[in-house]
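Removed from the display is one protein chain of the complex; every other protein chain stays in position.
Moving on, here comes chain A:
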Amino acid sequence: MITCPECEGRVAAPEEPRVHEIVECAECRSELEVVGLDPLLVALAPEVEEDWGE
């Protein structure tokens, strides 16, 4: 398990993680990018914001 850097929720780690792989936090739905393998590190993935209208 890894800890979501956004909400501190517990996120299941990929079985065979690769750098730049994306995982999703079930609690806050943040997309997390694998940035390191040993130890396993994730960071908030960059995202294109949705247009929420006027």
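Simple rule for what comes next: a contact is a pair of C-beta atoms (placed from the backbone, for glycine too) under 8 Å apart; a residue touches a chain by one contact, two chains touch by 3 or more; residues count from 1.
Keep in mind that, in the parts below, contacts and distances are computed from a predicted model.
Trainee: Missing chain, UniProt name, options "3-isopropylmalate dehydratase", "N-acetyl-gamma-glutamyl-phosphate reductase", "Potassium-transporting ATPase ATP-binding subunit" or "ABC transporter permease": which is it?
Mentor: Going by its UniProt entry, the chain not pictured is "N-acetyl-gamma-glutamyl-phosphate reductase".
Trainee: By the contact criterion defined above, which parts of chain A meet the unshown chain? Give residue numbers in ascending order.
Mentor: So the residues of chain A touching the unseen chain are 6-9, 27-31, 47, 50.
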